[in-house]
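Removed from the display is one protein chain of the complex; every other protein chain stays in position.
Moving on, here comes subunit A:
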Amino acid sequence: MSDILTKSRARNVFYGGSIFFVVVFVALTAQSHRFIVKTSTAGAPITEEVRLGKEVWERNSCINCHTLHGEGAYFAPEVGNVMTRWGVADDPEGAFDILKGWMEAQPSGIEGRRQMPHFEITDEEMRGLAEFLRWADQTNTQNWPPNDAG
């Protein structure tokens, strides 16, 4: 074996093969990019509100307690489908009201229960956040999560 597989052959296989897989990966990524824009997230437009909502989501680092589409921290519930769980996925006003009510009731202060912090969020930002979560909820995620519990 050591005669057939010399060091320089091994090196060349490494270079050649890696370039091949990078090219395939870039092509699939480009196709996936198009698929996301044109198909899987095309159900609802990215409005100014959605954009603002994503910014608010990031500014408060919600991802370091919650998962969103199953990614993030595992300390608090999944929110990729929270609007479905609350039954307001198609109801912007209801989504705003229930989210605002929820956020303002935090932290619950209940002894022995995980606490969600209090965040200073204006009504405009709250509406953005609700729209962002509604927008995320309509993404085609290949039927994930398995049920509404998230």
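Note that in this section contacts are C-beta pairs under 8 Å (C-beta built on N, C-alpha and C of every residue); 3 or more make two chains touch, one makes a residue touch a chain; residues count from 1.
To be clear about the criterion, contacts and distances are computed from a predicted model.
When the unshown chain is looked up in UniProt, the name that turns up among "Ferredoxin", "Peptide ABC transporter", "propanoyl-CoA C-acyltransferase" or "Nitric oxide reductase large subunit, cytochrome b" is "Nitric oxide reductase large subunit, cytochrome b".
Residues 2, 5-7, 10-11, 13-14, 17-18, 21-22, 24-25, 28-29, 31-33, 35-37, 40-41, 46, 50-51, 54, 57-65, 67-78, 107, 111-115, 117-118, 132, 135-136, 139-142, 144-150 are the ones on subunit A that touch the missing chain.
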